[in-house]
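The complex is shown incomplete by one protein chain, all other protein chains being positioned as in the whole.
Coming up: chain A.
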Amino acid sequence: MSFLMTLFWVVATALGALALGWLFRAVLVLATPANMARELRKAPLTASFGMLVILIYVVVALFAPLIAPFAESEVVGRQYQQWDSTYLLGTDNLGRDMLTRMIYGARNTVGIAFATTALAFFVGSILGLLAAVVGGWLDQFLSRVVDILMAIPSLIFSLLLLTIFGTSVVSLILVIATIDATRVFRLARSVAQGIVVMDYIEAAKLRGEGLWHLVTREVLPNAMAPLVAEFGLRFCFVFLAISALSFLGLGIQPPTADWGSMVRDNATLITFGDITPLLPAGAIALLTVAVNFVVDWQLHRASGLKE
């Protein structure tokens, strides 16, 4: 029986998610200008569900102080209290409100992960495209530097850099972005190498176009689809990297709320059959899935794939 119940809940959740997606899409279609609405109408339900989830996360992250019932690191009760009407999700190992920590965690973890991924993509793709377009010694130099950086296991390398530069949020973002930019560089370079041999690049060069125009107007628009897809994946990996570093004590420092360290801090509760410590992990998982739903849709659109 319990198996049937589980199955029922899984199916109900999936159907509920799709229904929410459908509702959200209908609202979006009404709320956006005509040409955007036409595209949105064609969006699959998974993608509109993904957009809804991302929107909720963004709202929660932006308005955290208004939504959260308590302050971020305020000790409000005894440790490990049960879920009740005051502490909706109970309290953590120091007696801080779990829901409040979750809401602030959205701001910190998602914000940092987003900033890191965006930085990694900005640097990595610009350098990768430059390497492919210019070629020659610049390509050799950049590619070999990237090879060297990639040769060092990323976790050890980030531990090393964080020990040297200290564990502030800024250095955390810079260190992970540097390491991730090497992967983006590789991808951007190989995609762009397929593009720079096209006749329209030759035509642009013969027209006397400058490097900046070549990279941003001729190559980048055609390299967008795989880069966007990679963005979705990278974003999730950055999450994991931050959580791993937090677990090792070099990530986001207490008392700042962070989903990764929240799992670790409250892990003992799992032994007693309490699912509270899994909620931050679930929040990460949900966002990851949502981001990839949207990215898949965009990729499908950009590449013109038929089903």
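The criterion applied here is as follows: a residue touches a chain if its C-beta (ideal position, glycine included) is under 8 Å from a C-beta of that chain, and two chains touch if they have at least 3 such contacts; residues count from 1.
To be clear about the criterion, contacts and distances are computed from a predicted model.
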Options "D-amino-acid oxidase", "Glutathione import ATP-binding protein GsiA", "Thiazole synthase" or "NADH-quinone oxidoreductase subunit I": UniProt name of the undisplayed chain: "Glutathione import ATP-binding protein GsiA"
In chain A, positions touching the absent partner: 42, 198-200, 202-209, 217-218, 221-222, 224, 306
